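The other protein chains are all here in position, but one chain of the complex has been omitted.
Residue numbering begins at 1 within each chain, and the chains themselves are lettered A and B in the order written.
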Amino acid sequence: MKITCPYCGERDHREFTYRGDATAIRPSIDNTSLDDHQAFVYDRKNTAGTHRELWNHTSGCRTHVVVVRDTVSHEIFSCEPVGPFAKQLARNVAKLKGAGA
Amino acid sequence: MSGFRLKAAETGGKALHFTFDGKSFVGREGDTLASALMANGVSIVGRSFKYHRPRGIFTAGSEEPSALVTLRSGGRHEPNVRATEIELYEGLEARSQNRWPSVRFDLMAVNQLAGKAFSAGFYYKTFMGPRRAGHKATQFWYFCEQFIRRAAGLGKGATSADPDTYSRMNAWCDVLVIGAGAAGIAAAGRAASAGARVIMCDERARGGGSLTGAPELLDGQPAAEWASDAMEELAELDNVTILTRTTVQSMFDGDTYLAVERVNDHRDEPKRHQPRQRAWTIRAASTVIATGAIERPIVFAGNDRPGVMLADAARRYAVEYGVAPGRAVAVFTNNDTGWLAARDMARAGVIVSAIVDVRADVQDDVRKAGEESRAEIFLGAAITGTRGWQELQGAHVRDFHEVSNTLGGKKRFIGCDCIAVSGGWSPAFHLTSQQGGKPQWDAELQAFLPGEASANWFGAGAMAGKFGLRNAFRTGEEAAVRALTQAGFGEGESSVPVIEGDAIDYAPAPVLEINSPGKSFVDLQHDVTADDVRLAHREGFVSVEHLKRYTTLGMATDQGKTSNVTGLAIMAQTRDMSIPEVGTTRFRPPYTPVALATLAGEQYGHLSTVRRTPMHDWHVANGAHMYANGPWLRPESYNAPGETVEQAYIREARKVRESVGLVDVSTLGKIDVQGPDAAEFLNRIYSNGFAKLPVGKARYGLMLREDGFLFDDGTTWRLDEHRFLMTTTTAGAGHVMEHLEYHRDVVWPDLKVALTSVSDEWAGVAVAGPKSRQVLAACVTKCDVSNEALPFMGVRTGEIVGIPVWIARLSFSGEMAYEVYCGANWGQALWDALMAAGEKHDIVPYGLEALSTLRIEKGHVAGPELNGRTTPGDLGLQGMVSSKKNFVGAVLNNRPAMQAEDRLQLVAIRSIDGQRIIGGSHLVKGTKDEPGLSEGHTTSTCFSPALNAYISLALLERGRARFGEKMYATNPVRDSHVAVEVINPHMVDPKGARMHG
Partner (left out) sequence: MSRYSAWEILKNAVKGNRDWTPAWRRAEPKSAYDVIIIGGGGHGLSTAYYLAKVHGITNVAVVEKGYLGSGNVGRNTTIVRSNYRLTPNSRFYEKSMELWRELSHDLNYNVMFSPRGVLNLALTPGQMDTYAERGNQMRLMGVRSELLDRDQVARLNPGLDVSGSARFPIEGGLLQPDAGNARHDAVAWGYARAADQLGVDIIENCEVNGFLKEGGRITGVETTRGTIRAAKTGVAVAGNTGKVMKLAGIDNLPIESTVLQAFVSESIKPIIKNVVTFGAGHLYVSQSDKGGLVFGGNIDYYNSYAQRGNLPVWEEVISELLAMFPAFARVKLLRSWGGVMDMSMDGSPIITTGPIDGMYLNAGWCYGGFKATPASGWCFAHTIANDKASEYNETFTLERFKNGQSIDELGAGPTPWYH
């Protein structure tokens, strides 16, 4: 599989570390609900088909990305950055693309 | 079969000497081992897997099921090499295999006498053993199995390591062209003309594919010459990389391909500084697959005698290698290509005695080709059996009615020592099938075609069912245009040559088996017969996968390249279904077998990196025995001459308690945490409070996994208002970094925190013992190390021999101790300075064993206690789990089962009678003979010089309530059973006076 890192471009998936279902979101730090935490840790939809998942470009820029991928065909549809720099990054990428065109 | 070198080809080409089974032969430059053996009249080159029947040469390429030999010797000994692929070199050494005592006389051939009993499913139905009391089914089979195993297997594996090296290459390209036949050349040329970066791979030594032996003229030139020129022209282009002797073995997700280049297999040994083979990972924007087609046989009785081979292979031996496959060749075919093979062989000087075609009639051009071959022609006829002992002497021919699939008429005998058989062609779409592409049946071509593309590949030429040179050039260019579009290029320029030659029909008659008495082999290597296929049907193993698994059809080293479709055809006929209704099996990667070392690449002999601390060489020079700790090498102990590890660590640990020692802690994970929210971030990560840690102070912290179990521990130092240095366990460094980054990026992106792994940037030395302060005081400048200025858990900067350092007053040993960190490049200088400063206190370096002993005596937990199943409460650290704040793992750590009192809890045990407590012991109440069930187990074991006893930390059910209880530490696998007392794990200085002093 090839994942297009928003920073580094198209790379082999071996540079990335899989971090699991991106729809399983940790409850906020103020949330102390047992149910919510249990669901976050143990409940998985385990989708066959389009799957939103987290990867970390561990052997590259170490950005976390949300990859949308088909778990049956392994086709990758998109790759978006997450994290504190995601918005800035998106702007930079847009600017670069504009400059290139 | 008695092949020979054809007159016309006797001159020319350098003579090459080689041996087969110890006998010397002479071949010629350009030969494969198969063609050279054939030229020397060697007909039996191997034995089949199951019946040990003699096997000859069946094909002229990588699809070979029969001619497997063992090549070279010593560490380069290689079993199961296809003689049809290996290029002859001077001094080549080959041996037949799976035979005893010799390939012509193999005692194991007695297997075939078992005949019909040894049919498909044989093993499943027997060897269960007598059913009587005390005789397990297992024992009988296990007894029989060892004999069966010895008889099975093909060649022998090597027994010593391979002296050659292997390498890996990564490549990206716009258009990957797989196969350098006519279609591949056309595709590569077209793609290159558009400016795309092209990589073209071909499994043979030279490109050209079928052009190398084709009778056609291209632009007025012989096809082989044209191909050679075309390859040269392509090679000269800057944007084209041609990889010959390179098989594209597998297609992976995302247009990623594995190709294996046989860099030096055509030499007796690799050139200096070159790998034997190179594994290419090619990532392509788009791909043209032009892998051609593989001829398949018609199955008939007696078809496994050496001398029966594929028609096109026979033709190629004659035309390309100048070797006659036999003195008299009979062609048996269901399609036109068999006739052309007969004609081309005859043109090369081979005597073709007969052409037998199952079809009642053929078109005029084809008939003319037959006439040119001067062969006797049998139309509407089939071979029903063969004659010969080990070698083929002739064949029986009867009339055959194609439509009703029935035999008739009288049996006639034709003398021949080679039968060249063609059952049509199967496109080689193995790569697309590996990716799950569903093949589609073409009734006209009687072949599966690759079907819909599931990735960015485009088929061309015979692989796509477009047979013949004109089709190859046209579809090659068409595929290239589609690939170019896919990769974002223009269409490029066309350059198709003018082709003069045969225009024939590639569609065969739908006849793939002649059902007549006698053993008819479908899978030549695994000895699967047509009757085995019918037996599988009778027993209900009718789905393709069941057929394959029950009979082992297609499971041999050739993966059924020449036998899959025939096997399917027989099952289809038996079930009275069409072939596509029966189905097709998926091809599995790789395309042809690949040496394991090639896939390991540079990791063959170098499994993983070795990490050494800056002081590594010093440790080794000073007697340290180095110990693998994950990727790191760390000193276990510094052994004086004649000293055992145990004596050394006891001496070292004692010295630390008495005076002072130093230990290399550079391997600890170190993470620099900075930013206005760094304190808040750490406060959420650690189970204990970090928000209010003052600048210049360190704190021991616990990290939990989100499920509330312990994850890692370490000290974190507040260097500045917005800057912390976190240390982690050596093993946990990577995981902790990922854990932090995950929470920073994904969970709390609003927190302003930057994280940098600095494990490699800092060298660390811990100085421990009552004299440690004096040692520091003697060498540290720009820092007051007095108790007042640098209290317990204080962190300061300073200098040692001019090296800037961080000094943190931390204690893992329970003694007064300091950790001193400096830039990694100064690690050795720092170490030397501390050793010099400690000289008058008789300072000792200590290793992991002593480090561990000191912390065990103190009851500090480490890796063995943080086993992923323990909670802070289990280890007596519940006090470090804040109830005043929220943090990772807080909620789930609170679950009742995590806090239950009957969990395994941290205790220590002490040997009562001086016997050694051995690692891996369990705590039980019973005697050595009847120990009872485990109630806990030891985790970290040592001899304690402080307590003068063997001790261990342990996890024990309800342990904290059991101090004073007498138990046994039992270790049956190490034959030990030691009486112990359960004690409080804080064995040395429980109040901490020594480290605070």
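FYI, a contact is a pair of C-beta atoms (placed from the backbone, for glycine too) under 8 Å apart; a residue touches a chain by one contact, two chains touch by 3 or more.
If you're wondering where the values come from, they're calculated on a predicted model, not measured in any experiment.
Only one residue from B:Asn111, B:Ser250, B:Asn471 or B:Asn639 touches the chain missing from this view: B:Ser250.
Note on the undisplayed chain: of the listed residues B:Gly153, B:Gly349, B:Pro676 or B:Gly802, the one touching it is B:Gly153. Touching the chain that is not shown, out of B:His546, B:Arg612, B:Lys885 or B:Arg960: B:His546 (per the contact rule at the top). Only one of B:Val397, B:Ile918 or B:Ala949 touches the absent chain when the whole complex is considered: B:Ile918.
Between the chain not shown and the residues B:Gly3, B:Pro54, B:Pro79 or B:Pro325, the one that touches is B:Pro79. Summary of contacts with the chain left out: across B:Phe4, B:Trp172 or B:Tyr627, the touching residue is B:Tyr627.
Across the interface with the omitted chain, subunit B contributes residues 49, 75-80, 115-117, 119, 122-129, 131, 136-138, 141-142, 145, 148-150, 152-162, 164, 168, 250, 252-253, 256, 258, 281, 434-436, 531, 535, 538-541, 543, 545-546, 549-550, 552, 557, 559, 588-590, 593-597, 599-601, 603-608, 610, 627-629, 705-709, 711, 864, 867-869, 892, 895-898, 918-922, 924, 931-934, 937-938, 941, 970-974. Mapped onto subunit A, the footprint of the missing chain covers residues 1, 13-14, 17-18, 20-21, 38-39, 41-48, 51, 53, 69, 71-74.
Definition applied: only the chains that are shown with their structure count from here on.
Between the CA-based centres of subunit A and subunit B the separation comes to 28 Å, rounded to the whole angstrom. Of all the residues in subunit B, the ones that touch subunit A in their complex are 252-256, 281, 283, 454, 684, 706-707, 738, 741-742, 744-752, 886, 890-892, 894-895. Subunit A makes touch with subunit B in their complex at residues 1-2, 10, 12-13, 17, 19, 26, 29-30, 32-34, 37-38, 40-41, 54, 56, 58, 62-64, 73-74, 76, 82-84, 86.
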